[in-house]
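== chain A ==
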Amino acid sequence: MTTASILDIQDLSVEIPTDSATLKAVRGISLDLKRGETLGIVGESGSGKSMTALAIMNLLPPSARRAAACINFDGSDLTHSGERELATKVRGQRIGMIFQEPMTSLNPVYSIGRQLTETMTLHRNVSGAEAEQRAIQLLEKVGLPDPASRLKQYPHELSGGQRQRVMIAMALMNEPELLIADEPTTALDVTIQAQILYLLQDLQKELGMSMILITHDLGVVSRSADKIAVMYAGDIVETGTAEEVLRNPQHPYTQGLLECVPGYRGNDAHRLGSIPGIVPSMTGTIRGCAFASRCPRAVDACKTDLPPRKQLGPGRTYVCHDPDATRNQATFGAEEAANEVAVELPKTPGDTVLTVDSVSCTFSVRRGLFGKRKSLKALDTVNLDIRKGEVLALVGESGCGKTTLSRTIMGLQQPDTGSVSLGQHEISTLPAGQRARMIQPIFQDPYSSLNPRKTIGDIIGRPLVVNRIGSKSEQLAKVHKMMEHVGLPRRVFNSYPDQLSGGQRQRAAIGRALIMDPEIVICDEPTSALDVSVQAQILNLLLDLRDELDLTYLFVTHDLSVVQHMADRVAVMYLGEIVECGDRSQVLSNPKHPYTSALLDSALSISPDLSVPAPGLSGEFPNPMNRPSGCPFHPRCPVAEQQCREEVPKPEIIDTTFVKCWKARTFSHQAKHQ
Partner candidate 1 sequence: MLNYVLRRGFMALLVALTVSFGTFALFHFATDPAQTIAGEDAPQEMVDEIREQYGFDRPVLVQYGDWLGGVLQGDFGKSYFWKQQVVELIQEHAKVTILLALSALMVTVAIALPLGISAALKPNSWVDRLALSTAVSAQAIPNFWLGLMFIILFAVTFPIFPVSGDATWKHYVLPSLVLGASSVPAVMRLTRTGLLDVLSSDYIRTARAKGFMGYRLILQQAMRNALLPIVSVLAVQLGHKLGGSVVTESVFSMNGLGRLAVESIFNSDIPTVQSLILIFVLTFVLLTLAADLINAWLDPRIRMG
Partner candidate 2 sequence: MRIRPPVPIGYCLIGLLALCALPFHASAGAEDDTMVVALSKPLTTVDRLYSIQREGLILSRLTDDGLFFVDPETLEFVPLAASSYEWVSDTELDVTIRNDVMFHDGSPLTVEDVVYTFEWVINEESDTSRGPVIRSWLESVEKLAPGKVRFNLKLPYPMALRDMAISIPLRKQGTYDKAGSETDEQPLNGIGPYRVTEFSAGREIVLDRFEGYYQASPKANPAIENMVFRVIPDQGTQQAELLSGGIDIMMDVPPDVADNVSHLPGVKRLEGNDIRIGYITLDAAGYVDPDSPFTNLKVRQAINHAINREEITKYLMRGSAEVVHFACHPRQFGCNADGPRYPYNPEKAKQLLTEAGYPDGFSFKLWAYREKIIAEAVVSDLKAIDLDVDLRFVKLNVFSKVRNSKDMQAFFASYGSGGTADASASTGVHFAANSARNYSGDDALADTVIAAEQTIDAEERKRLYRQALNRIAEQAYWVPMFSYSQNFLLTPELEFSVPKDGVPRFWQASWRQ
């Protein structure tokens, strides 16, 4: 590594005028990036990290205003470059950029080839053929098979991961010196995320690029970045090497954030740390420390005076008053956690309350205006038991059929064959009201799961009204009690969902699900739309409520760290089938199915000393409309043999774990993770 700076940003601010006020998205930050280095910018949504990335090449939305003392890129100051200069000299040529949404970031009406080659022909005096040559070369490099024929394809013909590879190839067309990757893997599944990160890391080494990696995921940043800048409310609150920041965080926010990550403080911690409140809005004049209102160590000075930037070493800074008075104050519920762990009782398996018996589900889908209808097998003879009082985690990548399964369990979707029974009753024969009393859902997106036209009180009490349970006053009392349970202040009773934060909304959704005292709650990715600090609050709440109300959870998720934290048992789904199901400890520490093993490899825990592992899985999640023959996993499986390609594996039970794999008995998981 050389020590020459390639990018030096001083005092960069971005303001976005809105209807009512001016939003200070980025507040005078300074950054320094050395040649060949990777800088990870970490922050929750609203911290201003994406705006920072866009501000470097002035790609901000038209209304945004940028100001900076200097943005020194390799000796030239970009602050004073006009649009024309940026476009012709810098963008796409010396600085490449990758965005979060691979689905929308490619122009849908032009072929991949055209979008790749034009990047080159626009800037360099090369022929189309030369550019095409380079494009093929790069596509091969980013790991797209059969690159020459890809050139004729259109973005919609590629999967998300493939598109992100194309995006990367496009950013590399002119061999930029700096690559800015704005949440490059957030929209992707874990296995694909690992592949892409590995690819980026590889390419960077090979090409000697510098990189700015923007992400909210501490695991990702811990593996990929050399240096980390933590952003909060438009400001950089802490910088340092990955090791320093993650192992020895100085700023209370960084500390809190890390406490919130499941698995950071060991797998079995019952309660997560959490940061109360949410990011304040950055409008008007900001006084004091922006984190003061959420900080357990805050003293009066934090609320009135701007905190100083403290330098611990070269490139190691944090912005905090660091009041002595509260220096040793334990933070973010750590001691509670200690108590809780003690309270936790070993679980004894209860009776089976819900049985899914060989359920299959097929949809018919038409593709395009002229296409024919095709059938899509979403569920293929799924068997599952849920036992009283347990948390069963259903894990899988997007498109694997977890949502269809949870809908089928709730009785919202009729299975083609098979049945779901709840106690003695088959769910499809139960009257809607009775079913509702036994089973209730909590959904992923708290923005869409609450009717924006109803007040919170209405929403929570609605199940009672629909099922005519109790008198008006009883209903009201119940709603108030439930709001207390889920930690919603009374005054939001007459508020609309839009007036609440994401965390509050999810609390309301939980309240609505629990007001009927259901036996089983289906949590469909209840935290994946939330920031990590809020996720911790909700996970804590869910666990508390389970103990309090004796609930059973079916917890649908893709996040193995959450599974690790929450689940008693785990079921792994792949292409509409359950490929492995068993106790958490069994499945996660000793996976029998190669897919489970690959999922575990791909999950990136916070380990600054490790880099991104080489992906154990090749290829993409297949299109459910073209199911591979034999074992559906065989095209991606590292241990697949002839038998796997031809015969569908038989389900078997090995050490109390259900598994569906020909190689289950011989396969052993080489644990690369901790």
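Please note the rule applied: a residue touches a chain if its C-beta (ideal position, glycine included) is under 8 Å from a C-beta of that chain, and two chains touch if they have at least 3 such contacts; residues count from 1.
How were these candidates chosen? In short, all candidates are chains of the complex that A comes from, given by their letters.
On a predicted model such as this, the values are computed, not experimentally measured, just so you know.
Q: Using the definition of touch given at the top, pick which of 1 or 2 touches chain A in this complex.
A: 1
Q: Of all residues in chain A, which touch candidate 1 in the complex?
A: Per the touch definition, chain A meets candidate 1 at residues 57, 59, 61-62, 83-84, 87-88, 90-93, 96-97, 99, 101, 104-111, 118-119, 122-123, 154, 156-157, 167, 170-171, 366-372.
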